[in-house]
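Up next, chain A:
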Amino acid sequence: MDLASKLEKLSLQLVQKQDYLYSVTVGFERLESLLLSFLNEFGYITLDSINCRDDLEDGFFTITYCLQTKDRDHVVMVQTKIQRENASLPTMHTIWPQAEIMEREMHEMFGVDFPGHPTLIDFALEYWDNMPPLRRDFDTLEYVNSMNPFREQRGDALDAKEEMKKKREAKKAAKLKAQQEAEAKAALEAKNNPSDEVKNEE
Partner candidate 1 sequence: MAIDVKGVLSPLSAIGTLFEHPRTLTYPEVKKDIPIGYRGFHINNLETCVGCASCEEICMNDAIDMIHPDKEYNVKNTSGCIPRIDYGRCCWCSLCTDVCPPGSLKLDNICTHADCDPDNFLYMPKNHKNIGEEAS
Partner candidate 2 sequence: MIFQIILLIMLAYVVGFIYFGLYRNITARIQGRYGPTVYQSFYDSIKLFSKNNTVSYGWMFYLGPVIMATGAVLTLVLVPVFSDSDFLRSVTSQGNLFVLLYLMVLGPLGNALAVGTGGNPFGVMGVVRGLTRLIGLELPFYIAVVGLIIAANSSDIVHIIDLQKTAGLNIINHPLLFIGAMISMVGFFGASPFDIPGAPQEVYSGPRTEFSGKFLALLMSQGSLFAFAKLVLIVDLFLGGADSLVMLVLKTFTIFVAIIFIGIVYGRYKVEQAVDFLMKLPTLIAVLGLARIVWFG
């Protein structure tokens, strides 16, 4: 592919992920210039989406810019990694107007800062004062439990695993008991063996 050789000159590698999907990984410092050369030199004029992935364990965000050419016959993902702490990205809204809203959303959901962005206001969450919600250390369940009381009516739920164990044990115990009883009975019978004749008569 033509793009691969062009990228090789920039010492970047184009990876084919799926039939119509390619990806290229770039360092953060070269991101802006690479996106510009994608737009101006390689003909990838459409910015389809910007998305962010929180790799909490490794301590960085993976940012993906999905670009398309005029033909729209394949997608190239330009990926970069930025630090989770004080994350900051160059804003693209002057080049692609739709980046404004995507960056606003990312700012709200991940807390990524975009210096120079004109409208970093609330997107969907109004008066939100907690941690940016799509960061993975934000625990939804905990938040919901702290905000909303649960109805008490479902207190009679049983833990099926426990019940299974209990039943199994009960069964085992019953079996044991039955065995013991049988043994006792056998012992009793053995004891009573001499008086067999009497029993039979009865």
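Quick note on selection: all candidates are chains of the complex that A comes from, given by their letters.
Everything below uses one rule, namely that a residue touches a chain if its C-beta (ideal position, glycine included) is under 8 Å from a C-beta of that chain, and two chains touch if they have at least 3 such contacts; residues count from 1.
Keep in mind it's a predicted model, so treat the numbers as computed, not measured.
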item: Interface partner of chain A in the complex, by touch - 1 or 2; value: 1
item: In the complex with candidate 1, residue positions of chain A that touch it; value: 151, 153-154, 156-161, 163-164, 167-168
